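Missing here is one protein chain; the remaining ones are kept as they sit in the complex.
Chain nomenclature is as follows: A, B and C, assigned in order of appearance, with residue numbering initiated at 1 for each chain independently.
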Amino acid sequence: MAVTQRGEAAGRPAKGVRRVGASVGLSDEQLIEMYRMVALARAIDERMWVLNRAGRIPFVISGQGHEGAQVGITWALKKGHDWVAPFYRSIATAMTFGMTARDMMTAQYATANDPSSGGRQMPGHYGHAAHNLLSVSSPVATQILHAVGIALAAKIRKTGQVAMTFMGEGSSNQGDVHEGLNFAAIHKLPFVLVIENNGYAISVPSSKELALPDVAARASGYGIPGVVVDGADVLACYRASKEAVERARRGDGPSLIEAKVTRLTGHSSDDQQTKYRPAEELEAERSLDPLPKFREQLTAAGVLDEELIARIDAENKAVVDDATNFAESEPDPSPDNALEHVFAEGVEGTF
Amino acid sequence: MAVTQRGEAAGRPAKGVRRVGASVGLSDEQLIEMYRMVALARAIDERMWVLNRAGRIPFVISGQGHEGAQVGITWALKKGHDWVAPFYRSIATAMTFGMTARDMMTAQYATANDPSSGGRQMPGHYGHAAHNLLSVSSPVATQILHAVGIALAAKIRKTGQVAMTFMGEGSSNQGDVHEGLNFAAIHKLPFVLVIENNGYAISVPSSKELALPDVAARASGYGIPGVVVDGADVLACYRASKEAVERARRGDGPSLIEAKVTRLTGHSSDDQQTKYRPAEELEAERSLDPLPKFREQLTAAGVLDEELIARIDAENKAVVDDATNFAESEPDPSPDNALEHVFAEGVEGTF
Amino acid sequence: MPTRTFIEAVREGLRDEMQRDEAVIVLGEDVGKKGGVFLATDGLYEEFGEDRVIDTPLTESQIIGTSIGAAVNGLRPVAEIQFADFIFPAFNQLLSEAARMRYRSNNTFGVPMTVRAPYGGGVHGALYHSQSVEAFFTHIPGLKVVIPSTPYDAKGLLRSSIRNDDPVLFFEHKKMYRSVRGDVPDGEFTVPIGRAQVTRQGTQVTVVAYGLMAHYALEAADRAADEDISVEVVDVRTLRPLDKETVLDSVRKTGKCLIVYEDNRFGGYGAEIAAIIAEEAFDYLDGPVTRIAGPDVPGVPYNHVLEDWFMVSPEKILDGIRTLAAY
Partner (left out) sequence: MPTRTFIEAVREGLRDEMQRDEAVIVLGEDVGKKGGVFLATDGLYEEFGEDRVIDTPLTESQIIGTSIGAAVNGLRPVAEIQFADFIFPAFNQLLSEAARMRYRSNNTFGVPMTVRAPYGGGVHGALYHSQSVEAFFTHIPGLKVVIPSTPYDAKGLLRSSIRNDDPVLFFEHKKMYRSVRGDVPDGEFTVPIGRAQVTRQGTQVTVVAYGLMAHYALEAADRAADEDISVEVVDVRTLRPLDKETVLDSVRKTGKCLIVYEDNRFGGYGAEIAAIIAEEAFDYLDGPVTRIAGPDVPGVPYNHVLEDWFMVSPEKILDGIRTLAAY
């Protein structure tokens, strides 16, 4: 049952791209918007590190290196209709699915009006009810079961929604993943599991996390498709996701997509990855950065040119500046807020 | 990686058997001992039900239908050296691995000297430290991790031991199974997982427990061999187990063996399986009973004859009678015992 | 009024709510054709079909995690955990996820889910089919914990739990399923979450209990009356949020309090009640706040001699009442 497709190999003749875009049903305008999103997620992420190093925000957890996969894969969903249960690296996913730069930045500053948590959670724990983007917790992989439950409700309620969840390859070893895939497969739920495999769980290399290089190899044990894609190949990611989403929507059941990505930064602002990753490896993986790759691909295909790239960069910078200024000036939550929303009725014991 | 071998198909020419025995390295004497064990486990099990219906023991959980697989598979281990983490149906496994009929019967009566638990646990929770047979708990599938840990210690301590665990197909869906297989495969531990697939988890048919008919299909996701055998074919079970055990002992890592068996009784003495299983299915599955099948196979091969069968039956009956009488006359534990052995030092707080 | 066994009241509560609200589904191990190992869901599969009565795989974390997701997306799942002893594979989902979803999202997501589970000993279930698990959950802010003791409360509180917009754990003492009967009116009624009940008036000693122990407490109180000791019994019913005032009012009146629970004593739920009384009713106390609870061994043993040794009985409670009354 498992279909293992490698993404488009790097270094393909560039002129193929425009046709690739067309072949997956994307217009040039859409390709430009996808590029803008990859670049914007990167710009915000880089700004987060600047703010952290400048002592403005205490903690950063990053999506750098994952943005291509996230934008390509999330793009295949219907915004405002389908559901996403993201993880802590899902900056580009959250933004593709509807969160704004201001939304992301207020989360970094933990302000009163941060839509993810009102300043209650660490940055990286994004969520937005209006966008069907489920609130993230820290214990990894728990969200697979929530997405499966969302898909179950979609099936029972006949809403036509698809639920997608994202996590790292290290997290894919948690028991909840097994239980979730099994249940989703039995009931042919409209569900897609996306693994962003960056080869590490903090410092633990995938050879000590997984017995095989591909998480996707597990899909066949549940009778569902498992696909490996090059996470730096945005269009291959989009294509794999589109297939999985269509399949889910048709009622044919869940799929697993594994995107091979690179983690360009340390695990978080508290981590020094040079302690456990060889310098050559870090150097080599720079070539897996999806941003320059997508830019070159679209440039070679004539979708982007230098002027447009510069304009997008400038626009993104303005968006990031605005979001930063906005978040900087937003108020902290009031201490009174801390006792609220334990229950729907308000404070415990008052009914 | 996954090698899926079906066991010998039923209805094979009987004269092949003697050669099958030889081809897996078993003498006629050993075949007779294996048969004796299958029959003894059945005889004890049937006696348990009689005692239950007569009001002598309050609860029975049965291995009827599983004995062929259990004897065949457990036979490949080295008694007193290797380890087994059994489950509640493991009557034949426990006896093959060293527990006596008296040991089993004192567990039914929960007597003071019951070696499994001194009367503390329900029947079905067998264990015996002197035989490296780990104490069973009730929450299913937890024991896979214990067996994997035992295998880890065996590897680190270089003891040459193999650890084997057993569970039902319903239990195989627990998260611990995923985590255990993954860890064992990464470290190539000397470990074997045996699934006794009887098609039901209490009342839930395997179509609602599993997306695919074979649990063994999951093995390939961990890069380990997964084998399906006919659990009524004792010698096929032995062969599969021998391979897995040898592989483990060589340091080549874990395997998964799935034995297709039938549950001849209700889930336990508290269950009425006619409520959820069609009469035709129950009728049809009688043909999967390993006991007559093994008997006919060995008879056709000239290993057994009517006289020997009758003698074994009589001997088994005597053993079961003795065990029952013994257990009936053994004392209950003293209430003082209930406060002991919380910790090695004895009662809590006394150091 | 018609009388019902405890389990019948649970079953009717489920059925009524499923009839009333399409969003209510039931899921768990063996809840379908078999109707649950205690028959709490018997007949629901036939009436509501396999979309709303779901036999899950043997995976508790999935049962709870999936219910959380389904609740977020418009359903009101009622999950059954076959025995409370088997809820622990789902502990992370309950503590880290269900209990925290509303708080961590600043009230933008909620989890209207009910989790039912039979608990308790005295039924020859040994270590893993006898456990009282409430203390692990009453310590978790964001969860509600309900333990009814009568068929009336079982039905009324189950309805309230299902209609509640937050996760409710609903524990049913399995020894009561068939042994306890009581009046249950036909038609619509609910019992509010968060209200204790004084089930017997008295003046000398307050006994606080819940579940099966609420019955044993009444039995002990009856016998104490024969010895001219006047006992007031408070059935907590909702362990969290606790109706502190009803408990405190009673203790302020009697001046003496015995707390009864079947669970292991150390760190059990009764410790919190004792602590509240020791702090908030100190000036009214005429004797130590005492507890009768299960001994501190890792589980209820199987053999009947050992099980009897473990279990809290009306006799043990009566002893506690006598000692306190004589103080």
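One rule holds in what follows: a residue touches a chain if its C-beta (ideal position, glycine included) is under 8 Å from a C-beta of that chain, and two chains touch if they have at least 3 such contacts.
All values reported here derive from a predicted model rather than from experimental measurement.
*Asks:* What shown chains come into contact with the chain that's not displayed?
*Replies:* A, B, C
*Asks:* For the full complex, which residue in C:T41, C:T138 or C:S160 touches the chain that was left out?
*Replies:* Reading the full complex, the residue touching the unseen chain is C:T138.
*Asks:* Out of A:Q70, A:S137, A:T165 or A:N182, which residue would touch the omitted chain in the full complex?
*Replies:* A:S137
*Asks:* For the chain left out of this view, which of A:A22, A:A284 or A:L339 touches it?
*Replies:* A:L339
*Asks:* In the full complex, which of A:D103, A:E196, A:E209 or A:D289 touches the chain missing from this view?
*Replies:* A:E209
*Asks:* Residue-wise, where is subunit A in contact with the chain that is not depicted?
*Replies:* Touch set of subunit A with respect to the missing chain: 58-59, 110-111, 117, 119-122, 125, 137-140, 170-171, 173-176, 201-204, 208-210, 270-271, 275-276, 332-335, 337-339, 342, 348.
*Asks:* Touching the missing chain, which residues of subunit B?
*Replies:* Subunit B touches the missing chain through residues 83, 85, 114-118, 120-121, 125, 127-129, 134-135, 137-139, 142, 144-154, 156-157, 159, 161, 163, 175-176, 179-180, 182-183, 186, 337, 340-345, 348-349, 351.
*Asks:* Given the full complex, what residues of subunit C touch the hidden partner chain?
*Replies:* 85, 88-89, 91-92, 95-96, 99-100, 103-104, 127-128, 135-136, 138-142, 240, 242, 264, 266-272, 274-275, 277-280, 282-283, 285, 287-291, 296-299
The criterion applied here is as follows: only the chains that are shown with their structure count from here on.
*Asks:* Could you see whether A-C or B-C has the larger number of C-beta contact pairs?
*Replies:* Result: the pair with more contacts is A-C.
*Asks:* Taking each chain's centre as the mean of its CA atoms, which one is farthest from the centre of subunit C?
*Replies:* Centre of mass proxy via C-alpha means gives A as farthest from subunit C.
*Asks:* Rounded to a whole Å, what is the gap between the Cα centroids of subunit A and subunit B?
*Replies:* 45
*Asks:* Indicate the whole-number Å distance between the mean C-alpha point of subunit B and the mean C-alpha point of subunit C.
*Replies:* So the centroids are 37 Å from each other.
*Asks:* Any chance you could list the residues of subunit A touching two or more other chains?
*Replies:* Counting only residues that touch two or more other chains, subunit A contributes 175-176, 179, 182, 186.
*Asks:* What residues in subunit C touch two or more of the other chains?
*Replies:* In subunit C, the residues touching two or more other chains are 56-57, 59, 61-62, 89.
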